[in-house]
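Contents: one structure, followed by commentary.
One protein chain omitted, others in place.
Chains: A and B, in written order; residue numbering restarts at 1 for each.
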Amino acid sequence: METKYISKEGLGRWFDAIVASEKRIYAPVKSRGQVDFKQVKSLSEVADEYIQTTQSIKAAVFPKAEILFSYEKVNGKVNLTDFDPNSVPETVLWKVHPCDAAGFRPLSAIFNWDSADKLHNAHLSRTTIVSYGCAIADESCFCTSVNGGPGNLNGSDLQLTMLPDGGAIAEIITARGETLASLCPDAFVADRGDDKSAHLVDLPARFSLEEVQSKLNKAFDSSVWKQQSERCLGCGACAFVCPTCACFDIQEDVHGSKGRRIRCWDACGFSLFTLHTSGHNPREHQSQRWRQRILHKFSYMPERLNVVGCTGCGRCSRACPVDMNILEHITSIAEQ
Amino acid sequence: MEKLRERAAALLADGTVSLVIGFEEGTKRPRPFFCRTSDQASKLIFDSRCFHNLAVYVTKKELVGKEPFAVTAPIATLRSILQLYVENQLKEEQMLILTADPAGELFELRSFDEISAYVANFELKRGEREEEILHKIEGMTREERWQFWLNEMSQCFKCYACRSACPLCYCTKCVVEVNRPQWIHPWPAPLANMEWHINRAMHMVGRCTACGACGEACPVGIPIDLITRKMMEDLAPEFGYIPGLPARQGNALSSWRLDDREQFIR
Partner (left out) sequence: MSERNTYLPYLMTIDKVIKEAPGVKTFRLKFQNEEEAAGFTFQAGQFGEYSAFGEGESTFCIASSPTRKGYIECTFRETGRVTGGLSSLEEGSTMGFRGPYGNTFPMEEWKGKNLLFIAGGIALPPMRCVIWNALDLRENFKDVTIIYGAKTVNDLVYKSELKEWEERPDVRMITTVDPGGETPDWKGEIGFVPTIVEKVAPSAENTIAIVCGPPIMIKFTFPVLAKLGFTDEMIYTTLENRMKCGVGKCGRCNVGKLYICKDGPVFSKEQLNLIPAEEY
């Protein structure tokens, strides 16, 4: 890893160089009263002064709906057309928060458990992540409680920490980050020795992850799930804004003799998610589904995939129509 | 509010009800609260910030069970409850309503008729937000409207928060989940989203009480409630509905009468 300084002017030149390299750039954009990742062509389109994008950046490597393969039926035979990794353009994800960048590891752990997921990997291998250290946070943020932090480098290829002069500390973390920086090498000059932590938000940890995990190991039969989930409406808002939720459905899009098999987002909170053909539903009640959501992230994933399924971004708490606040709920479990 | 708390505590203490569905202070604003003991009643709040439509919970068997329960219901919740009665989803003897008018006077309502009489005192009007957006939409050409909604619907990722927050979406299997035949493409995509929202709107015709819960719930900020609200407004004069009061004559799209003005059905 290498630390450099990039001036405000250098940042602009570098961004223009990325645009000129014909890579797709996704960055947070303000529109319709929300901030979300959209394709941009200039630095001026990029939003500033916001806590968090409504949706995470996961769609970049796990699209909401993606064609797994397509087929055509001809005279009783079937011709298959496989997903083509080369159809995925080189993409730069710009101004990703460290909590979003940290979400790539759990996502990849799920998609590549035992067998490789060709589609996810095709996106991932063509993606460069430029994160920004966080100077602000709100009461839903808790990255520091789940192994993260406002200047955490996990998952980032290059991280910028903005300085009062409009320039930034540039930490070039991976080879991919280096390649991106090399599009405008003279924009990156010697590190001035700025203190990174002075330009990041101070966010004390809200709970001890170890404590939560040890409590959860014994909590399956606890009454806490019913208590916490009573007001839960059973929608998928929390799962869909989450940077690490990866549950999916496989569906068929048919047009006459042609068709496509589609993978799309799904959520363990939906009542029909686990419904058997026989009519038996192992997770019939909302309390069971809420328990699954929490245990999967904080207990099953750490045990099976060696990674926590939560990055503390707080999106689920902000998106929930009925204030199912994950920080409040996890803290109360930790304190039990 | 104090009177309401006291009354709720008393109802729980003497066993009249085993549950009060109300509001408590949340992390940002009031949120739904399931009050099961008189001790918890002190947490109940009831003021103008309580926007959730609690009627969404009264049809959930796993929550309300078979015992009598009470609901501290703002006016929007009452409108939905009336519609649920009309659709035979509720039993009068199981539910008791506690509500307070703007002056703070406490009302206890025990039947469809009592609720109807109370609700009739409140006219259903567009709020500032609804007026502003609907005024803009009403001024659009047909093409502009399509573009406006297509742009809005393109944001939808089918989390179904709109459906989950709606007291009248009580089906255990929604039309979007039926796959023989597959009426609606279940994945998120601009046109597939449009299919879903148009279908949802059609199922709401003459039923929606314009509580706004669906729009409020949408995590990506689609003003989805305005579609059914506008439809309600447009249909009211045609079919004799009074906005905000239950459609005793049935739903516009699932009722057939000999004196229907359209010829095609005969």
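Keep this in mind: a residue touches a chain if its C-beta (ideal position, glycine included) is under 8 Å from a C-beta of that chain, and two chains touch if they have at least 3 such contacts.
Computed from a predicted model, the values in this text were never measured in an experiment.
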Residue among B:Lys61, B:Arg142, B:Arg180 or B:Arg257 touching the omitted chain: B:Arg180
Option touching the unshown chain, where A:Ala17, A:Ile51 or A:Ala122 are the choices: A:Ala122
Touch with the omitted chain, as defined above, among A:Lys41, A:Arg192 or A:Arg304: A:Arg304
Those residues of chain A which, in the complete complex, touch the missing chain: 68-69, 71, 73, 76-78, 80, 82-83, 85, 110-111, 113-119, 121-122, 220, 246-252, 254, 259, 261, 263, 266, 268, 273-278, 280, 282-283, 288, 292, 296, 299-300, 303-304
For chain B, residues in touch with the removed chain: 179-180, 182
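One rule holds for everything that comes next: only the chains that are shown with their structure count from here on.
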Geometric centre distance via CA averages, chain B-chain A, whole Å: 33
Chain B residues touching chain A - in the complex, by the definition given at the top: 26-29, 31-34, 52, 56-57, 62-63, 152, 155, 157-161, 163-165, 172-173, 177, 182, 185-189, 192, 213, 216-217, 219-221
Touching residues (chain side chain A, partner chain B) in the complex: 32-34, 36, 54-55, 64-65, 139, 230-231, 233-237, 239-241, 249, 251-253, 262, 264-265, 267, 270-272, 285-286, 317, 319, 321-323, 325, 328
